[in-house]
Every structure is written in C-alpha cells, then in structure tokens.
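With one protein chain held back, the other chains of the complex are shown just where they sit.
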Amino acid sequence: MKPVLALIFILLAFVPLKLKMEAACDRIAPGSLSIGLREQIGQSAFIAVLGGFRSVIADLLFIDAYSAWERTDWTYLLLRLRQATELQPRAILFWEMAGWHMAWNAGTAALEDDSKSPAARRRLQHDYLELGKDFLVRGIAHNPEKPQLYEALARLYRDKFHDHARAAENFEKASRLPGHASYDERFSAYELSYCEGREREAYDRLRTLYQRGEKERLPRLLNQLRAMEERLKIPANERIP
Amino acid sequence: MSSSLGRIAAIGRTTFTELARLRVFYVLVLFALVLIISSSFLARISLQQELQVTKDIALGAINFFLSMLAIVATAQLLPRDLEDRVIYSVLAKPVRRFEYMLGKFFGVLGLLVISLVAMSILCLAVIHLREEAAVRETMQQLSQSPSDELDHALVAVHQAGANRDLILALLLTLTKAAVLVSLTLCVSSFATSNIFTISAMAMVYLVGHLESIARDYWLHQRAAGWLARTFLAVVAFFFPDLQAFNLSDQIIAASSLSNLMLLKLLGLGAIYIVGYIVIAIAIFSQREL
Partner (left out) sequence: MTEPAIHVSDVTKVFATPFRRRRIVALQHLNLEIAPGEIYGLLGPNGSGKSTTLKIILGLIEPTRGSVRIFGRDHSAVGVRRDIGFLPENAYFHKFLTGAETLRFHAKLSGLSGRETKSRIAELLATVGLARAGDARLSTYSKGMLQRIGLAQALIHHPKILVLDEPTAAIDPAGSRDIQNLIVSLKERGTTILLSSHLLTQVQEVCDRVGILHRGKLLREGHLEDLLAIENQTEFIVENATPDFLDGLEQQIASTNARVVRRKPQTSLEQFFLKVTETSDE
C-alpha cells in the first residue's frame, strides 16, 4: 500500500503546481482550426499541425501559394492563402501578401482578361479587391498592434478604391503604433488633403509636420502645403517661405 | 553526496556513450542538417520573406528531430538493460534506483545538448547568410530612398533574421526535449517493451500540443458529458503543455519574449521534469526485476 500512497502524494503535489504554472505561462493562443481544414490540407499535414508544426505547415502552404501565383492559378492561390493565414494568423507577411496578390495581381489579371466582357471584368476585379481588403481587415483583427497591415490597407484604399478618407484614416492609425513607417503621418495628411471638406484639417497636419524640421520638409510635403495654402487662401505672412 | 553524484555521472556517461555509438543517432542528426540547409532552397520568394520562412522551417526541423531523438533514445534504455540483464550487475553494486534513473536522464540530456548545438550552429549560419543577402538586396532596392525609409527596412530585415528570440526558441526546444525524456522515462518505468513506450509517447506528443485547449475546456466547463469532462481532466492533470515551449508564434509576430516569461517557461519545464522523474523513480523502485 505504501508505494501507492507515495504515488498519490506525489500526484497531489505535482498536479496543482503544474496547473498553476501552466496558467502563468499562457500567452498567444494559436486560434481554433476550421472543420474543413483537415479535408483541405490532407491528413498528414493535419496531424503535423496537431503535433506542433502548425507554423511550418503554414510556411509550406504559403510557398505553394507563391507557386500558384507564378502559374496565375488565382483560385488555388486564394485557397492556399486562406489556409496559410488560418494556420498562422500572427504572420503579418501572409496577410500582407494575400492582400497584395488578390487586389493587385488577381485584380489586374481579371481586368485584362480578354475572354470576358468589360462589365464582367470590372465586376471580377472588384470581387478580388474586396477579397484583398478582407484579408487585410482580418489580419488587423488578429494583429491590431502591427502597423504594417494598416499601411497595406491604406495603400489599397488609396490606389485601388481611391478612397482617400479611409486611406488617410489607416495611415494615421499606423502612425500611432510602434515600428510604423516614417512616412505614415505625411501620407495620412496627403490623403486627407484630397478629401472634400477636410482641407483645413489636412493643412494643419501638414503645417505641424513642416514645423518638425528639415527631416519632414520633403519636396512633396512642401508642394502639398503650398497647394493647400492656395486653396485655403492662407494669409501671406502665415505661409511657408 | 559526492559518491552519489559520482555514480549518477558514471551511469550518465555510459548512457551517453551507448547512444552516441548508435547509428540511428547519426542518421537522425544528418536528416535534420539536410532539412535545415534545404529550407533555404524551399522558399523561392523574395529574400526578406525567405528569412522568416527559413527560420520557421529550420526551427521546425530542429524541434521535430530533437523531440524524436529524445523519445526514441530514452525508450530503449530500460528495456535493453532489463533484456540484457545489465541492470542486475549495475543494481547489485551500491547504486540506488534513483541514481540509476537520474544517470539515464542526464546521459540522454547530454546527447540532446550536443545534437542541438550542432543543428543550431548550422541553422544560425544559414540564417546569417540569408540575412546578409537580404540586407544587400534591401540597400540596393532602396538606394534612392530617404535614409529613414532605408533604416526602417533594414530594421525589418534584422528582425526577421537571427536575434535573441531565435536563441530563446532553441533553448526552449531543448527544454521541451528534456521534458519528453523525463516523461519517456516515466512511461518506461512500468512499460514492458520499447514499442509500447514509443507508441505511448507518440500519443502523448500529439495530446501534449493540445493540452492547453483541453485545460481551457475543462477549467471553463465547456465540455458536455461526464466522460468528456473526465478525459479533459486527465489530459489537463497529467499531460504536459508542449505547445508552451513553441516560440514560433512569438517569432512570427516579432513580439519579443520577456525575461519574466522566459523564467516562467523554464520553471514550467523544471516542474515537468522533476515531477515526471520523481514519479518514474517511485514506480521503478517498486518494480520486480
């Protein structure tokens, strides 16, 4: 009986300590897996995912997506990008590339597809733009502290949707996060300057940047500031030299 | 005390020698080295993007092979000694059973450390070379851009390359492997064959990576039915949370592991190792030879 008691005692000491320490070590949860994933990626890959190789499988899927891009197989590319981002939602690179592939590459290919009517091409391009946006928005939801995805979304709004207000908003959000690109504030101000009714706000921002010194006084900023001064009829003594 | 340490060291050295002279050890390490090198050829995307993928796959290879080595090397120690009756000549000496178990543990750990060092050197060399190439490419691409843009881009490259978190990831991989050694010894202390131990540990390995989910479900009573709840409780109580030692999410997210969290993780590893070895000793002490 004695050894059994010793074992029970050991377990009674071990288990609570184990649970307490595990709770203290809980960090980023990798996120749940969708039911359909096992069918999509196959049994071996799924077991590897369960066995702690989630990240590696995500990398391999991402590499496969790259091959799909080279073949211009947009459907397969989309599938692989969805799988890679599902498996590794903390990889900024995956979301950013997914947004780029859909909005720029697939979207442009759709627009240039001669086999379809112009209306159909525009519709398809719009669908791909929405898919690209969706990737970036979901990426931001998983990684709200990373500026890169806000920057990518801002570029998408600027270059593809021509939505300057949203572009400005996203550049501004990025500028408030650590590790943001140095041009975020400037770009936000530039985009704002194209928004109807927000010229004064844009001018104030450009002015603030100008006052920070030579570092910010890049040619485009100076040109934009002067244009705003003209548009807003800023008094001469308040204008930049 | 010193003679006890001497006996543990003697058994540890002999165990290390036994494993290092096994061909399977060299084959496993060779596979890992091949995979680490080939990871840099797998990613045919831009050099900056390659870095992250290369690091991920190299870490994954090291993790896999070290875990496999830990289980396979440990699983055959006790059955072999029992089958060959070597254990009689060892335990007929003034050797306590706990000294025997600890000697086995440290012998395998020594082997794992050496394997990890070999694989890490290669991994760091491959990543360093890729990082240098990525820096050159970035400087070329952004040669006309403002200096702050170039600096920002270079920071991103270095973050994706070899850094403190990579070293910590390797350290935690070793910790996880040590946990697997202690747990394999625990299973081996009552198992009657090598095959049983390896099969059981394969299951433990899989379940261990899902332990945090099982624990979460059990703690928050998300499971329906007493059978499911019992199963989740068993997993939460006895299986290690192996996913905790996986830093790839952290590395991917480029969010650095704090020193406090590192200490907690090492502490968690120590609790697992000590706990499983004590249980292994308790069981083995009562085993009829």
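Chains: A and B, in written order; residue numbering restarts at 1 for each.
Just so it is clear, contacts are C-beta pairs under 8 Å (C-beta built on N, C-alpha and C of every residue); 3 or more make two chains touch, one makes a residue touch a chain.
Since the structure is predicted, the reported quantities are computational estimates derived from the model, not experimental observations.
Colleague: Who does the absent chain touch among those shown?
Modeller: Touch partners of the hidden chain, whole complex considered, are B.
Colleague: Touching the hidden chain in the complete assembly: which of B:Ser38, B:Ser89 or B:Ser145 does that?
Modeller: The missing chain is touched by B:Ser89.
Colleague: By the contact definition given up top, give the residues of subunit B that touch the hidden chain.
Modeller: 3, 6-7, 9-11, 14, 17-18, 21, 84-86, 88-96, 288-289
Note that in this section only the chains that are shown with their structure count from here on.
Colleague: If you average the Cα atoms of subunit A and of subunit B to get two centres, how far apart are those centres in Å?
Modeller: Roughly 32 Å, centre to centre.
Colleague: Enumerate the contact residues on subunit B facing subunit A in the complex.
Modeller: Residue list for subunit B touching subunit A: 42-45, 49, 52-53, 56-57, 60, 63-64, 146, 148-149, 152, 155, 205-206, 209-212, 215, 236-238, 240-244, 246, 248-250, 252-255, 261, 264-265, 267-268, 271-272, 275, 278-279, 282-283, 285-286.
Colleague: Flag every residue of subunit A that touches subunit B in the complex, lowest number first.
Modeller: It is residues 3, 6-7, 10-11, 14-15, 17-19, 21-22, 24-30, 47, 50-56, 59-60, 62-63, 66, 88, 90-93, 97, 143, 145-146, 179, 181-183, 215, 218 of subunit A that touch subunit B.
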